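Complex shown without one protein chain; remaining protein chains in place.
Which chain is which? They are A and B, in the order written, and residues in each are numbered from 1.
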Amino acid sequence: MTSRPYTRRKFLAASAVVGSGSLVWRPAYAKGSVTAAMYPGTWEEAYRTHVAPALKKAHNVDLGMTPLFAVDQIAKAQAARGTPPFDAFVLDPGPRVTGIERGLFEKFDPKRLTNVGKLPAGAVDEWGVTVAAQVVGIGYNPKKLPRPKGWEDLLKDPWLSRLGMTGFQTTFGTVSIIEIAKRFGGSETNVEPFFTEIKKVLPKVAAIGAPASMPALFQQGQCDVTYTNTQTVDTLKSRGVDIEFVKPESGAVTFFTTVHIAKGSKEIDNAYKYFDTVISTAVQTALMQPPNNFVPVNREVKLSVNLPMANLDEMSKFVRHDWSKINPLRAGWIERFNREVSK
Amino acid sequence: MSVAAAGVAKTPARGIATLAKPAEWQLALPLALAYAAFFLVPLLLLLAVSAFEDEKITVLGFANWRKFFGDPFYWKVTFDTVKLGFLTVIATTLIGYPIALVYLGSSPRWQRVILFIVILPLLTSVVVRTFAWIVILGREGVINQTVMWLGISPAPLRLLQTEVGLVMALTQIEMPLLLLPLLSVMSRMDPNLRDASAALGASKWRTLFKVTLPLSLPGLIAGCMLVFASSTTAFISQFVIGGNRLVYLPLLIWQQSLVVYNWPLASVAALTLLVSVSLGVVLIATLGRRSKGYVHA
Partner (left out) sequence: MRSRRTGDFSYSLAIGLLAAIGFLILVGPVVIVLLTSFTEGRSIRFPPSGLSTQWYQLLFDATSSRQIHRAALNSLQVAGATMIMATVLGTLASVALARRSGKWARALDTFFMWPMILPMLAFGLAALMYFTFLGLRPSLELIMIGHTIVVIPFVLRTTSASMSQLEPALLESSASLGASWFYTFRRVTLPMIAPGIIAGGFLAFVASLDNVPVSLFLTGPRSDMLPIRMWGMMESTLDVRVAAVSGVLIASVLVLMLVLERLVGLTRRLRD
């Protein structure tokens, strides 16, 4: 309540004019700050513990965080057109494409990052830089079910009657449903086979829930198999939940989480410093350790044994999707899901 | 009022008091102004947004209104939402009113205990409350274990993600909204009236329907309005307990505004919710006034 960012910024601007170079008193955050939107929960906790101190130490920049889900970041930035309530986004590929289409990002210059050479090819572009990978597959309870082999097993017993599903609202839900559709003849832009198959078995599905409730539903035995990512599985496992990750036969699915500078941000320099710190080897290594369990994007990081690959180059063989093709179809899929799944 | 005005007119010495005395309707002004500034304008913004055809809000037109109202699915979702509200009101009243009666007949000490129990649901955050309902309604949950132990059903019942389960959960969550206005009205009722009714030989049922219920009606109606409005818009409870199997307007609004960023369609859904639930509230108020008139007649 006492410290409002805008008043502090005004103060900073004023003090910069008055006393640049002179012996004027300077506050501890002399070099300024950057405000980043951050996923609440694991992400925010991990970034507060590892990124914020590293950024302070390396560049004397304070990291402020606004806990927001990817979808809320886009909505907030769009509602606040021109005066973004934060300087940096962190986004999954779907919202990222929306952000680009709606002109919510500043152009990005990869050359301004000192650590850019340590990233695998394709990790940067003119809009932003990748800070984490997510590997999506199947999570199941080994005490209650045999190990499923691939996506198609989810629609067969014994897994089907224990299946917990989510819709197209989340990135991992969308890519998982696309992969199921592919097993039945569909493609990245055609999930019709999924709807045909799911219609036949709908009453047997154990739970079709809100993404946020899946961990609790799984833990309480409402469902024992679901699609999810390695980070969630590792985190739940360390919390004593019976869950194992399975890489489907058709290959694990991966997507990248990227960061972007908000259009109209006044802290562009500090945003670059923040990004550079996040992708540094030390921070990426720390973020990979439990309880954070991130999949790193820096090639110098020695991968943990929990991850379903030996090195980052292997990930180029994982299944990836083109979200510029998926995004225009997603609204229709969500609507279709509502209709088919609700009676 | 007229008596007061006459009194003031006769004593000019109290002119200052006259100046300080607001006409009563003026007391609604601060709220009306606050609403105009912080509610009406955002609401008009929604209305304006709904009059655009495209997601980027550049082309004027009513395509989204036509899409929404030309589609039986959305009519059904609207109907289901209002239905959910009425089911919750009925369930909450059926179970909440007896609690209020027990409160009425209790000693002050027990009344304090009951009051504490009534506000308990409000003290558990919505986040953890929904977890508790997963525990209760789940396949291996409290109810199913009881049912199977009693041998009522050989297989677990499906309660989570059904309308029955959702109404049950909402009944707990909305009960304080019914009971707080109801109890505050009931606690001011004249106990002599009930005693007199009993002394005149009326049965307890008769006393309930002829004396207690009519006198407590303002509180009951107020509570029902709050329960109806709150349960129809309780997005988190609806989505977490109802899952994707039950689709209500708040879920559509969330999907359209925050997942696919189609704000015009989200605005249409929001305004539809506003209008349909307002009609429900007006209906409850009218029923309340009717039955009050009937009782007094």
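Just so it is clear, a residue touches a chain if its C-beta (ideal position, glycine included) is under 8 Å from a C-beta of that chain, and two chains touch if they have at least 3 such contacts.
Quantities reported herein were computed from a predicted structural model and do not represent experimental measurements.
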{"item": "Selected from A:T98, A:T174 or A:T235 as touching the chain missing from the view", "value": "A:T235"}
{"item": "Hidden partner chain, touching residue among B:V59, B:V164, B:A196 or B:V282", "value": "B:V282"}
{"item": "Among B:G165, B:P250 or B:P264, residue touching the chain not depicted", "value": "B:P250"}
{"item": "Listed residues B:V59, B:V142 or B:V164, member touching the removed chain", "value": "B:V142"}
{"item": "Residues belonging to subunit B that touch the chain removed from view", "value": "1, 3-4, 7, 11, 14, 17, 20-22, 24-28, 30-32, 34-35, 38-39, 41-43, 45-46, 94-96, 98-99, 101-102, 108, 111-112, 115-129, 131-133, 135-136, 142, 168, 171-172, 175-177, 180-181, 183-185, 187-188, 201, 203-205, 208, 218-219, 221-223, 225-226, 229-230, 232-233, 235-236, 249-250, 253-254, 257-258, 263, 266-267, 270, 273-274, 277-278, 281-282, 285"}
{"item": "Absent chain, residues of subunit A that touch it", "value": "1, 3-6, 35, 39-44, 48, 64-68, 72, 75-76, 79-81, 83, 85-86, 211-212, 215-216, 219-220, 232, 235-236, 238-241, 291"}
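FYI, only the chains that are shown with their structure count from here on.
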{"item": "Subunit A residues touching subunit B - in the complex, by the definition given at the top", "value": "71-72, 74-75, 78, 98, 102, 165-169, 206-210, 212-213, 216-217, 220-222, 330-331, 334, 337-339, 341-343"}
{"item": "Subunit A-facing residues of subunit B, complex", "value": "56, 73, 130-131, 134-135, 138-141, 160-161, 239-240, 243-247, 251-252, 255-262"}
